[in-house]
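Below is the structure I would like to discuss, written out as C-alpha cells.
Only a single protein chain was left out; the remaining protein chains are all shown in position.
Lettered A and B in written order, each chain numbered from 1.
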Amino acid sequence: MTRAGLSALWSYWRCNPLQLFTLITGLALATALWSGVQAINTEARASYDAAAATLGEGTFDQLLPKSGDRFDQSIYIDLRRAGWQVAPVLEGRLTGADGPLRLIGIDPLTAPAGIMPQTTTNDAGQSLSDVVTAQTVFVHPRSVAAARDMLTSPVVADRNLAPGTALADIGTVQKLLDQPGQLSRLIVAPRQARDLPALNDVAPDLRRLSANQGADAGRLTDSFHLNLTAFGLLSFAVGIFIVHGAIGLAFEQRRGLVRSLRALGLPLRRLIALLALELVVLALLAGCLGILLGYLIAATLLPDVAATLRGLYGASISGTLQLRPEWWLSGLGIALLGTALASGGALWRTARMPVLASAGARAWAMTAGRARVWQTWLAVMMLAISLALVWLADGLLLGFLCLGCLLLGAALALPACLDRALLLAERLSAAVRWQWFWADTRQQLPGLSLALMALLLAIAANVGVSTMVSSFRLTFTAFLDQRLAAELYINARSPEQSDRMQAFLVQDGATLLPVQSVDTRLAGQPAELYGARIGPTYIENWRFLAQGTDPWERVASGEAVIINEQLARRADLWPGDILAVAPGLSLPVAGVFGDYGNPIGQAIIGEALFRDLHPEVAVTRFGLRTDQPEALRDRLEARFDLAAGQIIDQAQVKRMSMQVFERTFTVTGALNILTLAVAGFAMLMSLLTLAGMRLPQLAPAWALGLTRAELGRLELLRALILAALTLICALPLGLALAWVLLALVNVEAFGWRLPMYLFPVDYARLAGLAILAALLAAAWPALRLARTPPADLLKVFANER
Amino acid sequence: MNARIFAILLCFLPLPALAQGFAGMGSEAEGFATPQPDPTFDFPADHGPHSAYRIEWWYLTANMTGPDDTPYGLQWTLFRSALEPEEREGWDSPQIWLGHAAVTTPDTHHSAERFARGGIGQAGVTPAPFEAWIDDWRMAGETLADVSLRATGPDFSYEVDLNAQGPLIFHGQNGYSVKSEAGQASYYYSQPFYSLTGTLTLPDGSVEVTGNAWLDREWSSQPLAEDQDGWDWFSLSFEDGAKLMAFELRQSDGRSYASGTWIEPDGRTTALPDGALSATPLETTDVADRTVPTTWRLEVPGRGVDVTVQALNPKAWMAVTPPYWEGPVTVTGSHKGRGYLEMTGY
Partner (left out) sequence: MLLELRSLAKSYETQTGPVPVLRGVDLVLEAGHTLALTGESGSGKSTLLHLVAGLDTADGGEIRINGRDIAGLDDAGSAALRRGTVGVIFQQFNLIPSLSVQANIAFQARLAGQHDPARDARLAEALGLQDQLGKYPEQLSGGQQQRVAIARTLAAQPRLVLADEPTGNLDEATSGAVLDELLSLVAQTGAALMMVTHSTTLAARMDRHVHLSRGRIA
C-alpha cells in the first residue's frame, strides 16, 4: 500500500519536473545562502580562537604601556625582581610581497602553559634550543613560504597558529623588528606570590588590562558577524518564500490526487505520513545541494571577509575553508526547518480536507478574501510592533527585531496594497479590454504574491544596505578630512626621542599637535581622556553634532570638556551637562563630536589642564602642520634614526582607511546581488507554473478575439506592472530599512549614529535592474503563451470543468 | 649528588615536547668543559657561575625550630642550565635559570618555582659581593659566609639570615666527586655550618625561627650514567656536632652506587667510597600517586652509625617541574640529630 501510494505521489513530480526543480532549487538556494554565511562565521570564529589562544588574550590579564605601544624591557626585569610573575610579549608587523606578517615574540620559559603552540609534527623541532638559540620562527602552514621570503631565521610550520601570524622567541622578534630591548605588553600569570608590591610602585608607566576587558575587537567583529547572520537569515527568508510557493502549489494541484487516493482506500494518516516522508527526502536532497552551494559561496567570499576583518579590526582569519561537521548538520537542519515552515500549513489543510472536497485544482493561493484580511491584519500588527520598537528598542537584538518586523510586516502587506492599486486601475480604465486586463491581473495576484514579496524584500534590502553603505562612506570621508588635518603623523620611540624631535620641530617652524591621552573611566564607562593643544586646526576643521557657545575657547581655557558621540549616547550627556573628568574635577560638556570607528568613549580637555591632571604622560605621538610635508619628512629622517612606520603622511592614512572601508562592504554587496537573483528566480518560477494553470482564464479572452501574440504581450506587461508596483513599495521600505540600520542598529552596535543621505541615481539603477529581472522572468512564460497551439486553448472548452 | 642533574634536565617542561629533546642530552658533553681530578678552587670567583659547564646549582636546605619547639624545614635552590658553553648578552644568552623554594612544617608543605632567561638581569650570581637571585628570590651578602635569604610563593614566604660557623667542606677528592663506576663526576663543595635566624610567613601567620642550614655548590657537564634512574640523598647533622652527607644512585639493574662524606665537628672530612655505607627503606608513604620511602635505615659501619631516618612530614612533595620529594628528617638510633632527605625517580 505504501509503495503504491508513494509511486502515485512521486509520479506527480515526474510529470511536473519544473515544480520539482523550483522546490529543490528554492530550498537549496535558501540553505546555500544561510550555510554559506554560517561557514564564514564559523571559520572566522575558529581563527579568532586560535589567535586568542596563541596570545593568551581573554585568558590572562595584561600589562600595557600607558602611552605609546612599546616600553623598555627593564620595566619587565623590575617587575620580575619585585616578584611579579609576568611574561613578556613583543608584537609587530613585517610587510613582504604577500602582505603583512604579524610577528609575536614570547619567552618560552615564563609564558603561561598553553601559550606556545604544541606542534605535533616534530617533537625535536621544538626544543628549547631551537626556540632560544637557533631562533626558529613558527608560522601557520599557509604563511611558511611568505615567511621564508621575509626572514632569515629557520621557519617551521605550525597549524595551531592563526594565519598570517608568526611566533618566535622574544629575542628573535626584537631583532627581526629592529626593536632591541623593547616589549609590547606583559601577560600576568594567574597565580602570583603573596604580598606583591603595587603595580604603580614598581612600574608606574604600565596599566593593567583585565582578561575580559580586552574584547573590544571581539565586540566589533561580533557585530560584523551579526550583520552577516542577519543577511543570511534574510536570504533564507527569501528562499523560504519560494519553497512555500512551490510546496503550496504542489499540494493544491494534488488535491484531486489526494481525493482519488483516499477514495480508493488509502488511509488519511498513511497519506500524510507519505507526504511528510516525501518532503523530508526532498529537503535532505535540497539541503545537501544547498550545503555544496553554500560552500562555494563561502569559499568565494571568505578571502574578502578575511581582508575586511584584518583591515578593520586587525583580526586575522584563515582565508581557506574547512568542512566542519557542525556546519553540515546546521545546513541540513535549516533545510528541514525551512521545509517544515513552508509545508506545515499545506499539510495541515490536507489533513483536514474532507474526502469529498472539490477536486478542482484551484490556483493554490487564490484563497478567499478571509485569509487576505487575516494577512493584512497581521501585517498591520507587525508594522505597529516595528514602529513601537523604534522608540523602545534597547540593545542590538531588539534593533534587529525591529528590522525583522518591519520587513515581514511590509511583505505581508504587499498583496493587499497591490490589490488596491489594481482595483483602482480597473475602475479608472474605460476600455473593456483594459478592464479585463486589470481584473485578470488581480485574479493572478495571489499566485504571484509570494514571488512578489520575495522581490520586495530583495529590492528593499538592496536599497537599505546601499543607502547605509553610501551614507557611511560620505560621512566617513568627511570625518577623515576633518580629523586627519595634520600633514604628517609622528610616532616617537621613546619620550626622550619625542622631546628631541619636538625641540627640533619647533625650531623648524612646524606646528605640533601632540596626542596625549590616558585610559580612564568616565561616567562609569571605559574611556580615553585626551589633552589637546587647541589651535586653528581644531577650530577650523572639527564639526560638532551638538554644541554650546564657543566650545573650543572654553576647552582651551580649561572651563569645559568635549566628548565623543559614543560617550554622549551611552551616558546621556549633552552640551550643558556636567561630566566628572577626574576625581574632584567636573566640567560642563561644551560639545559632542562624531567619532566613527572608535569603540569606546572619548573626552577632550585643554592641554594645560591635562598636564596638571596627568603630568606623568609623555607625548610620543603628534601630528604636524606644515606647508612642505615632503621636505620636512626628509629633514626628520635625516636628523633622527627613524624606523619604518614612525612617520606616516596624511594621504597614506586616508588611503589605508578608505581601503579598509571599501573591503568591509564587498561581502554585503555580494550577498545583496545574490538575494536579488534569488528573488528573480522566484518570480520566473511562479510565472512559469502559473502559466499552465492560466489557460482556462485566457482561453475565453482568446475566443472573444484577442490574438495569442497579444495575450503574450499582455502577460509580459502584467509582470512588468506588478514588478513596478512592487518596486514602488520597496523604495520607501528600503529607506526605512536604511534608517533603522543607521539610526538604531548602528547606535546599538557601534555607539554612533550616521546621518542618512539619499542616492537617487543608485535607486534608479536598482529599479532598472529589478524591472529587467522581472522582464527576464516573464519573457519565457509569455513566449510560451504566444506559441500555445490553438488546440490546447480549445481543449479548455471541450474538457470537463 | 650530581643525580640532581637529572631533575634539572626535566625542568624545562613548560614546553611539553622538550623533555625528550633534553633527555637526549645523554652522557655526551659536546663543547662543554668536564670536571677534572685534583681541582684547585679560586674563591670567591668559584662561588659565581661557570658558564662553560652544562649544569650548576646553589642548593640550600635548613632545619629550624619555632618558639614553641615546632620543627620546620626550608629549601632554596637556584639552578643554572646551559644550552651552549658560554654566556652572551641579552636574550641571546644560552643560559637558563630555575628556582625552587619550599617550607615544610609537620603538617603542611608549601612550594613554588621560578623560571628565568640569562643575559637580561632577571636571574644570575655575582661572587663578590655575593648575590644569587632569580626574580625576587635572593641569597646575598658581603661574602658567602654571611648572607640573607628570601623567597616568596603564593602561600608562603621567608626571610632569614645565615652565618657560617665553620669552613667549606670539599667532597670526594678535594671537591672532585665521582658519581658512577663509569666515571661521571662533578665539582662539589658545601657550607654545612650555617646558623640561621629569621621569619617564616605561613598562611596562619609569621613564625620566628632559629636553626642551622646547609649549602651545596655543585657543577658539572656529565649527567647520570645511562643506567641510573633515581637517587636518595641525605644531609644529616648529629647532636655531637658531626655531619654526614650520603647519596645512593639506584640503577635499573637493582644495584646502586652509594657514596658520601663524614664531617667532623671541626670540619675535617673523610670520603666514604662506594660500599662504605648502605641505605634501606623501612616504611613508605603514598603521595601524589606515588609510593615513596619516608623512613630509612642508614648504616655507616666504619663510623658506628646505625640510625633510623624519618621524614618530619612524609607528604613533603615538591609539586614543581619535574616533581620530587624533598623535606626535613629526624634521626634516631646510634646517633640523634636532624637533616634533609631528597628522593627522585619514584
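Criterion: a residue touches a chain if its C-beta (ideal position, glycine included) is under 8 Å from a C-beta of that chain, and two chains touch if they have at least 3 such contacts.
Note that the coordinates shown come from a computational prediction; the quantities given were computed from them, not determined experimentally.
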item	value
Touching partners, among the displayed chains, of the absent chain	A
Hidden-chain contact residue, picked from the options A:Lys66, A:Arg93, A:Arg262 or A:Arg442	A:Arg262
Residue, one of A:Gly5, A:Gly83, A:Gly531 or A:Pro575, that touches the chain absent here	A:Gly5
Footprint left on chain A by the chain that the document does not show	1, 3-5, 7-8, 11-12, 14-16, 256-257, 259-270, 355-356, 359, 800
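To be clear about the criterion, only the chains that are shown with their structure count from here on.
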item	value
Between chain A and chain B, centroid-to-centroid distance (C-alpha), Å	62
For the chain B and chain A complex, residues of the former touching the latter	12, 14-18, 20-22, 24, 83-84, 90-92, 94, 96, 112, 115-117, 120-122, 133, 135-136, 152-157, 201
Parts of chain A lying in touch with chain B, wherever the complex brings them together	73-74, 77, 80-83, 85, 107-111, 113, 116, 118-119, 123-124, 126-129, 131-133, 169-172, 174, 180-181, 191-195
